[in-house]
Every structure is written in C-alpha cells, then in structure tokens.
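Showing chain A:
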Amino acid sequence: MMKCNKGFRVLCLVLAAFISMAVCASAGEKLRGLEQLKTSYLAVQRGTVGQFIAEDLLGDKKGELLTTYEKYVDAIASLRLGKVRAVVMDELPARRFLNEVKGLAIMSEALSEESYAIGFRKGNAELLGQVNKILAELKADGTLEAIFEKYLTGNLLEIKPESIDMNKGAAKGRLVVGTEAGFAPYELKVGSGYIGIDIEMCAAIAKKLDRELVIENMNFDALPMAVSTGKVDMICAGITVTEDRKENMDFSDEYVEGARQVAVVRADDYEAPGK
Partner candidate 1 sequence: MSANVNSRRGAGRGDAVLAVCAAVLLFLLFRSGFFTAEAWDDFGRRFYQNFVKDNRYMMLVDGLKATIFMTGFATLIGLAVGLILSVIRVAYKGGVPIRFLNAFAECYITVLRGTPAMVQLLIWNFTIFASARDLNTQYIAILAFGLNSGAYVAEIFRGGIESIDSGQMEAGRSLGLSYGTSMRFIVLPQALRNVVPMLFNEFIALLKETSVAGYIGIDDLTRAGQNIQALTLEHSQPLVMVAIIYLVIVMFLTGCVRRLEQWLGRSRRG
Partner candidate 2 sequence: MDNAGVPMIEVRDLRKVFGNLTVLNGINTGIRKGEKVAVIGPSGSGKSTFLRCLNRMEEPTSGVIRFKGEDITAPGCNIDKVRRHVGMVFQHFNLFPHLTVRHNITLAPTQLKMMNQTKADKRAEELLARVGLADKVDEWPERLSGGQKQRVAIARAMAMDPDVLLFDEPTSALDPEMIGEVLEVMKELADDGMTMYLVTHEMGFAREVADRVLFMDGGRITEEGSPEDVFDHPKESRTVEFLSKVLRR
C-alpha cells in the first residue's frame, strides 16, 4: 500500500512539472514588418509553396528556425502555443483561420503573389490539352467566376457535398483527382464528401470530359508522387506553379492568379504599420 502511494506521488510531481512547462509563454519585441521574419521561428505546411518562401526568407538559418507540419492546423496550433512567430500560407485559407480562431492576424504586406494550376504527370499531353481547352471554356462562359463567387461570399460550411455533381456513372470512366482536403475554400472534406473551389472546378471539368470525378484525399507532400506514378490522373489542390515543380510535372493553364502568400501571426505579437 505504501509503495503504491509513493508511486502516485512521483507521478503527480512529474505531471506538475509538465504542466508548469506548458504554462510558460514567450515575450519580446512585436513584429512590425516582413524583415523581422528573417530571424524568426516560422512554420509551414510541408511541401507547399509557403515552405519555399520561408526557406528563401530564412536562408542559412532555415534548419534552425523553420518547422514543417503535415497540416495547416498543426502549424497554426504551434503558432498559438508560441513555438513559432508566423505561419507562411496562402491568403484565402489564412482568412478562414482568422474567422474561426481568435487572436490571429495577417501581416499586411504579402510575401509573394502566386498562380495556381492543375498538375499532370509529365508527358500526359492528351489530358493536359483537353483540360486546358475546358478551362478556357469555363473561364469564357463565367462558370469559374461563379464558383469563386459562391465560395468567397457565402458561408463555406453551408455548402453540402451532395450538391456537387460528381457525374456518377459517366460513360468514359473515372477522372481521379488527387487533393489535400484541408485547404478551404479550395478543398475541404465535409462528412464523407468534399466541397471547395477546386472540387467544383474539377467536377465541371469531369462533366465536360464525360467522366466520373473521383477524389483521392492524401497528404500534400504525397501529391507529386501520386500524379507522377499514375495513381491519380491529375492533382488539383491550390498548387502554385514553380520552376522546380515544372521539372517533375506538367501544369495546366493557371486558373488563379495573384494568390497572395501571407504571414499569419498572433494578434498580440503584431503591430501593423501606420498605427
């Protein structure tokens, strides 16, 4: 009996130590401009263009200062816990975090402006050609604009996956699209289905191809592998066109231009310029 009590007391001590460590917080000079990010702890989602930008920003110190996470929520969580000072990510998903999570801010200067396109296995010219043609049509007849309108003005979570026509049982087989459904408003898993700008755009493409849209939801850094091995026909996940990526896959025409890459920070750690 004595022994048990002793063990329990040790356990309590260990727990207390853990808890006190957890309570610790950091303090210091507030962030004002992008220049300070070059010497700050940063977080990104692994494999995203945010990672490339952060690596450029940090230069030699990236090994020490940069943490890459599998998911944006993990990166934001580490920001809130004070493990990093900023998360580099796309603006639209960042805005959604600001709406849902208290105490966050976006630095007013953008880090860069990027374009999104759909990725294909290198040399898959046939599908690439078809998709480019369809993209042009979707742009011309306003379909694409309507999709953006729907997602940027309405309440995202009121859109039901069932409302998107996946073109089930289409005559010409399946169009398998790889994505990472944690990137609202572009793609998001809801219940057992998916919503998002990319999803609706792919549905429209699938319809024109007379193929059934099948979504493969995987980790972002697994997407290039999936498309180059033929696991999926194409990848559509708000993918920024970069020279490095062009080495390993072919891109469609861009369907988003001027997508800002921003730094998400804690509101109490940021002093906006001009204030």
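In this section, a residue touches a chain if its C-beta (ideal position, glycine included) is under 8 Å from a C-beta of that chain, and two chains touch if they have at least 3 such contacts; residues count from 1.
Picked so that all candidates are chains of the complex that A comes from, given by their letters.
Here the structure is a predicted model, which is why all the values come from computation and not from measurement.
Candidates 1 or 2 all belong to this complex, yet only 1 touches chain A.
Those residues of chain A that touch candidate 1 in the shared complex are 1, 4, 7-8, 11-12, 15, 18-19, 22, 71-74, 76-77, 80, 96-97, 100-101, 157, 174, 176, 178, 181-184, 188-192, 216-219, 222, 225-226, 229-232.
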